[in-house]
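Apart from one protein chain that is not included, each protein chain of the complex appears where it belongs.
We just call them A and B in the order they show up, numbering each chain from 1.
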Amino acid sequence: MTTLECNPPMDAQRMLADLDLDHFRPSRSTANARRRKDRLMRALFTAAFAVALIPLASVLWTTLTHGIGRLDLGFLTHNMTGVIGGNPTAAGGYGGVLHAIVGTLEITFGAMAISIPIGVMCAVHLIEYARDNALAKTIRLLVDVMSGIPSIVAGLFALSLFSMIFGPGTFNGLEGSVALALLMIPTVCKSSEEMLKVVPDALREASLALGVTKQRTITKVVLRTALPGIVSGSILAIARVIGETAPLLMTAGYVVTTNVNLFSGQMTTLPVYVYQEYSKLSANCPANAGDMCVPTIPMERAWSAALVLIVIVLILNLIGRIVARICAVHTER
Amino acid sequence: MPGNDLQRAAVDEVAVAPIPKGTDPGEARRGRAADRIFAGLAYGSGLLILAVLAAVAVFLLLRAWPAVGGPPDAVDAVVSSFTGGRFASLWGYVPPLLFGSVLVAALALALAFFVSLGIAVFISQYAPRRLVGALNTIIDLLAAIPSVVYGLWGGLVLVPAIYPFWNWIAGHFGWIPLFAGPAANPSRTVATVALVLAVMILPIITSMTRDIFLQTPKLLEEAALGLGATQWETIRLAVLPFGRSGIVSASMLGLGRALGETMAVLMILSPGLKYSFHLLQASQSQTIAANIAAQYPEANGLGVSVLIATGLVLFAITFAVNYAARRLTGKAAS
């Protein structure tokens, strides 16, 4: 503590004389106890982090080790036609994920095509037109709430919508895209809103003062300036929905052949493929089957497909982050 | 500047400006029209968000209606075929599912809460600056792994690996009803599912609480440190109280996520329809979300309606939880 430099009035001085200030000094033992407690808590917080690392490391490691075995060119270039039990196909492999990769890409692309324009335009409305009026506040709140919709409910919604329009039992890729779009819109809208918020008003004014219309100011200056951020946010949103399984089970369905038509027929995606192989438990190998029949092949395929899925998700995350970093450099200058 | 006159002269040479002056009226009209269309599109997209959310509720209601207002005999028959005869009406069917969803989600939250908070404090208060980026990446990675992969890992790796541990718990703490044995083997139990869900919601709670802790006013922290508080005391006196409402709302978001999680539950849990707290035993509970995914492939038209009716319940609960969480953060921010 600091010493008193001014002269306290007499009363205070007398009181000071009566007070035993040493009495308030922390004793060595309490100081030590506090220090021990501090060290203990530090250890606990560090341990919490270590606890989180265990499942992450385990998931990544087991997926890698179990999945790498069957992951070869044949696995990536074949679909599941002609796969019977644990027997190898006529083509020589044990089936693959070509149809699932095609389905995942098309359905995700469909979801992007629906959700990115809506999400970005919604952000434009919130930031460029509405700012802080009551409607904008409601929309912001509901966008937040919408981002918490369980994915299976999104699936049920798409299912209900399509079964009411096209009749019950409708399965197609677009239905899956609609379900995923519902999950993507809030993420895209929120990240775009953040990015538009960062664009300085000075740029809007500069453009308007040049006699540029508001629409062109927004599209060519504001959105152009925020573009890297919007792209990065959208990629991260895609990475989130590309691994969705439950809504696709009931909307896009599952087939063994490659379906390239988004608008008609069932379509397999990678996560659904992983689930379907997992639920097979094991493949049937009759007694007279040769050595080539592998009863554990479904699990091996599930791990390999999971590995492909994780690699896709991580690559998307990486791209999103790199784009975001480029953006950060720009706004700093 | 003496050079100015020279420069000026040079300017005058090209002073006949190469661009047509003025605006052509057709162009101006097109510009105004584009302005209006664009503003309309943006406005429409904003309204669409509201409309979509309303549509989700309306379509689910419409499709669920046959299960509520339809012929009771047929609905009861569907329910008893779903439950193997255990329940014969929608009103008996939904509550145990709801119980299961809430039980699993609450357990997951209980397991994830302290670990997430610990990690958030670690990242925001203890970790060295240059490590923070790497630590955040690890948390983001945890969030990026698809739920189906967690399900696969939980079903094939965690279930066999964790049996000895649950068995040990059942042996030593079996006198607590929660841990009453015998521990199921394979441990496709509520306890294992809750553990996996805890890992899945951990990054959500962590990243949100971390952001809030980082917003603790420096003044508040320095005031505590200046009084001679240790770092832990500073966290307890300044950081945690400041972030209290944020911690609550982050936990609710995590809870909402756990309530809606489908695949990990579907792929790990051995389902049942009891009101049971025996976490270590199999075939005790089932969640709404996993039940929908499990029954859907075999459901007929009315069966789908029944499942959608349960989905509507899930939608209402997650909506309420998320709404409450966001209102809380909204208040904390203002």
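The rule is short, and it goes like this: a contact is a pair of C-beta atoms (placed from the backbone, for glycine too) under 8 Å apart; a residue touches a chain by one contact, two chains touch by 3 or more.
Here is the rule we go by: contacts and distances are computed from a predicted model.
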- Message: Just to verify: the chain that's not displayed, which of "Zinc-regulated TonB-dependent outer membrane receptor", "Phosphate import ATP-binding protein PstB", "Peptidase_C39 like family protein" or "Formate dehydrogenase" does UniProt list as its protein name?
- Response: "Phosphate import ATP-binding protein PstB"
- Candidate in contact with the missing chain, chosen from A:Leu208, A:Val256, A:Cys285 or A:Val311: A:Leu208
- Query: When the complex is taken as a whole, what residues of chain A touch the one chain not shown?
  - Reply: 131, 200, 202-213, 216-217, 220-221, 224-225, 227, 330-331, 333
- What chain B residues would touch the chain not displayed? 1, 4, 7-8, 10-11, 14-15, 17-19, 21, 23, 27-28, 31-32
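We take it that only the chains that are shown with their structure count from here on.
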- Note on the structure: Expressed in whole Å, how far the mean CA point of chain A lies from that of chain B is 11
- Residue ranges of chain B touching chain A (in the complex, touch as defined): 23, 31-32, 34-35, 37-39, 41-46, 48-50, 52-53, 55-56, 59-60, 62-63, 114-119, 121-123, 125-126, 135, 138-142, 144-153, 155-158, 199, 202, 206, 230-233, 235, 253, 256-257, 259-263, 266-267, 289, 292-293, 296-297, 301, 304, 307-308, 311, 314-315, 318-319, 321-323, 325-327, 330
- Item | Complex interface listing, chain A residues touching chain B | 34-35, 37-38, 41-42, 44-49, 51-53, 55-56, 58-60, 62-63, 66, 117-119, 121-122, 124-126, 128-130, 135-136, 138-139, 141-154, 156-157, 159-161, 163-164, 168, 182, 185-186, 189, 211, 213-216, 218-219, 239-240, 242-246, 249-250, 271, 274-275, 278-279, 299, 302-303, 306, 309-310, 313-314, 317
